[in-house]
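For this view, one protein chain was removed and the others were kept in their places.
Going by the order they are written in, the chains are A and B; count residues from 1 in each one.
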Amino acid sequence: MSTIHLVNESTAVPVSWYLLLAAALFGIGTIGALTRRNGISIFLSIEVMLNAANLALIAYARQLDQRTGQILVFFVLAVAAAEAAVGLALFIAVYRQRRTIDINRINLMRH
Amino acid sequence: MEMAVFALFALLALGSSLVVIAHKSPIYSTLSLVMTLFSVAVLFVLLGAPFIATLQLLIYAGAILVLFLFVIMLLNVGGREEGLPGGHRLQLITSVLGALVFTAMLWMLLRPALGQLAPAPLTEEMVSLSGLAQDLFADYLLPFEIVGLLLLVAVIGATVIARRPTPEELSGGGGMAEAGAAAAGPAPTYAAWAQEADRAAGGARPASVPGGSGRPGGAAGGKP
Partner (left out) sequence: MNLDLVGTALKLAVILGILLNVVPVMVWVERRGSALMQDRPGPNRLGPLGLFQALADALKFMFKEDVTPAAVDRPLYLMAPVIGLLPALTTFAVVPFGPDVTLRGHLYTMVIAPAQTGVLLFLAIASLGVYSLVMAGYASNNKYSLLGSIRASSQLISYELALTLSVLTAILPVSSFRLSDVVDYQVRHGWNVLPQAIGFLVFLVAAFAETNRLPFDLPEAESELVAGFHTEYSAMRFATFFMAEYISMTSLSALGATLYFGGWTLPWVHFSGLAGAAVGLAVLFGKVSCFLAFFVWVRWTFPRFRYDQLMRLGWKVLLPLAILNLIVVAALTLGGVL
């Protein structure tokens, strides 16, 4: 019960602040995904973006007093796990072929 | 109280996510992302989603990012990446783009929420685990099953992709498997090792693997 108690005491933080934070995190993630060259770092930036989306979903769930947002985040977590597994396997396979995961050097399709 | 916790962990999330995208070493980026995830999990608790917060720690921080670290160390790509080829111009463009994305996101997120700034106080029902389970296994059963299937497919796919080619496949395969031969051969010779080192150093010289199909290395020297 104490969790509920803690949260119930004050509702001082408006939900829009959480949304502001989510948007900021998403923007940071976008910059990272666009500037980095190491494949794994790009991957990590995308995880930041996913987390920003999760935060927004949970914030809306709070705002609208519905659990649907939480359910969606649950699914996002599962899909993120699948994505990480396949993505990292791809990096291992690419590295075995090309000895690098620098995306600027993985350019067979360009030539 | 809630405000202080929010401020602390919002700042932590922002700071650590900046480190994620700015640090040259992927190891530091990953560890910093753990901090981001932890801070966001705390915010989840504040928003009345303790179960999701716990899952975030258990799945994201406890499993996915450990997998990232494992791969980074396995491939030994923990070193720093070189500077950007485009230099400051590219960074400027992406920063402007990021700011644009931020503003667009903010507008889209805030538009429906602006009307009602103070949320209703948290109800016991909102936080309850059994309610969440009820939703998940009644209303969202089909998506739940599909996600289960997706995970299964992902496991199989990842295993197939990351698997080392077997010797039979290597002898039968074309140029595709050449680099694999050097990496996966039972006892690589010095020559094979030297070629690998060449590739690692980014040398564009065509290299042929002894015992391979004899075609110039399709990987490093594919197209001069």
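We take it that contacts are C-beta pairs under 8 Å (C-beta built on N, C-alpha and C of every residue); 3 or more make two chains touch, one makes a residue touch a chain.
Note that the structure is predicted; figures quoted are calculated from it, not measured.
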Selected from B:Phe9, B:Phe51, B:Phe102 or B:Phe144 as touching the chain missing from the view: B:Phe51
Residue among B:Val5, B:Ala22, B:Ala63 or B:Leu97 that touches the chain left out of view: B:Ala63
Candidate in contact with the missing chain, chosen from B:Leu11, B:Leu74 or B:Ala104: B:Leu74
Absent chain, residues of subunit B that touch it: 27-28, 31, 34, 50-51, 54-55, 57-58, 61-63, 66-67, 69-70, 73-74, 78, 127-129
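In this section, only the chains that are shown with their structure count from here on.
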Separation of subunit A from subunit B, taking each centre as the mean of its C-alpha atoms, in whole Å: 9
Residue numbers on subunit A that touch subunit B, as the complex places them: 3-4, 6-32, 34-38, 40-41, 43-45, 47-48, 51-52, 54-56, 58-63, 65, 67-68, 70-71, 73-75, 77-86, 88-93, 95-102, 104-105, 108, 111
Contact footprint of subunit A on subunit B as seen in their complex: 1-3, 6, 10, 13-14, 17-18, 20-22, 26, 29-30, 33, 36-37, 40, 43-52, 55-56, 59-60, 63-64, 67-68, 71-72, 74-75, 77, 81-82, 84-85, 90-91, 94-95, 97-99, 101-102, 105-106, 109-110, 112-114, 116-124, 126-127, 131-132, 135-136, 140, 143-144, 147, 150-151, 153-155, 157-159, 161-162, 164, 176, 179-180, 183-184, 196, 199-200, 202, 219-220, 222-223
